[in-house]
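This view holds just a subset of the chains, kept in their places.
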Amino acid sequence: MPTVKLVDENSSHPTVKAVFDDIKATRKVERITNFWRALANNPEQLDSVWRHMKTVMKPGKLDMLTKEIIAIAVSATNGCAYCINSHTAAAQKLGLDAEKLGELLAVVGLFNMTNRLVEGYQVEPDIFPKIG
Amino acid sequence: MPTVKLVDENSSHPTVKAVFDDIKATRKVERITNFWRALANNPEQLDSVWRHMKTVMKPGKLDMLTKEIIAIAVSATNGCAYCINSHTAAAQKLGLDAEKLGELLAVVGLFNMTNRLVEGYQVEPDIFPKIG
Amino acid sequence: MPTVKLVDENSSHPTVKAVFDDIKATRKVERITNFWRALANNPEQLDSVWRHMKTVMKPGKLDMLTKEIIAIAVSATNGCAYCINSHTAAAQKLGLDAEKLGELLAVVGLFNMTNRLVEGYQVEPDIFPKIG
């Protein structure tokens, strides 16, 4: 049960309406998901989070499927059920099938294991060059 | 300071030697990193972790750069310094430049933020179909 | 489904009864929440956790609403649904309304993002003085 009431999808609050309309247009969807409807309780935050997400989640040097794959990797590592659910659906639209999902989660699982082995043994860094 | 002594790269223990040789051949490297040298204190674990890593970290439906990107996403989310360092170096060899790294970390940061917003508001799942 | 049976609120076990009575008196509530009823399977732990909580969760240099805000920040970062739920309710009694909750979660989300950016880029500390 959400901690706050979800704002109506047809809210007439100007900021909320503007962001909801932009979400629908940008993503070519007809429904506003519960995440945005919860955030809309704080219209300024809704606007700022959406603005940042639009900046980050557009095709760039990494394509959109890769970005959704990263979103799943983060969400599975954090154990956020809603997030895993929604990003898996988003990735599926972009071409993630069961085989790719299996490979993705295998990598997520593997490095969650090795991360803790490294910490547990307190392994010191090898020396590697910087990027860029 | 590692919690255990690192096993010598030229160890004559048959399991350790076999795995170290296979790591060098598979990865085309001449040095064994500290992670494997720490694991080698337990040769059976060294062999089993390496075997699993070889199974997961080979080109499949996802390419190797995407798999290293997932490794960085997991390691940054967990805050494992050694792991971030070594996987960033590995991804760099596969073509990750500063711009791609910036995009990758921007996505990692973004979804660590939204994961916690979702949890904090206790947002309930929207309904999505399964994959596969 | 709890992993253990919840101890009855009217338990006659002397330690359990003493702690439950003290919880009711201290917090001016009539019901014992499920958390304490689960802990009561181990009366010594129940007593020790409650004793520590009483020490920490009393007005001091920080007021009670600030302390409940910290509890929500920790629980949202850890993704503990029960904890988010109960501390949001507790904070609400102390004056946390939807606007303050929105600001609080915005800050929680923001620094979960920047924490991971910092880790991902392996940013080294600037030099700051100690406190105290």
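Letters are used for the chains, namely A, B and C, taken in the order the chains are written, and counting of residues starts over at 1 for each.
The criterion applied here is as follows: contacts are C-beta pairs under 8 Å (C-beta built on N, C-alpha and C of every residue); 3 or more make two chains touch, one makes a residue touch a chain.
This is a predicted model, so every value here is computed, not measured.
Quick check on the homomer: 3 copies visible, but what's the full number in the structure file?
6
To be clear about the criterion, only the chains that are shown with their structure count from here on.
From chain B, which chain is the farthest off, judged by mean CA positions?
Farthest from chain B by mean C-alpha position: C.
Among all chains, which one's averaged Cα position is nearest the averaged Cα position of every protein chain shown?
A
Which integer distance in Å separates the CA centroid of chain A from that of chain C?
27
State, to the nearest whole Å, the distance from the C-alpha centre of chain B to the C-alpha centre of chain C.
About 34 Å, centre to centre.
Could you grab the centroid distance between chain A and chain B? Build each centroid from C-alpha atoms only and quote it in angstrom.
20
Name the residues of chain A that each touch 2 or more other chains.
Counting only residues that touch two or more other chains, chain A contributes 3-4, 49, 78, 80.
Hey, which residues of chain B end up touching chain C in the complex?
Listed in rising order, the residues are 72, 76-77, 79, 81, 84-85, 104-106, 108-110, 112-117, 119-122.
Within their complex, state which residues of chain A touch chain C.
Residue positions touching the partner: 3-4, 41-42, 45, 49, 78-80.
Show which residues of chain A lie in contact with chain B when the two form their complex.
Interface residues on chain A, with respect to chain B: 1-4, 31, 33-35, 38-39, 49, 52-53, 56-57, 60-62, 66-67, 69-71, 73-75, 77-78, 80-83, 85-89, 92, 96-101, 103-104, 106-108, 110-115, 117-126, 128-129, 131-132.
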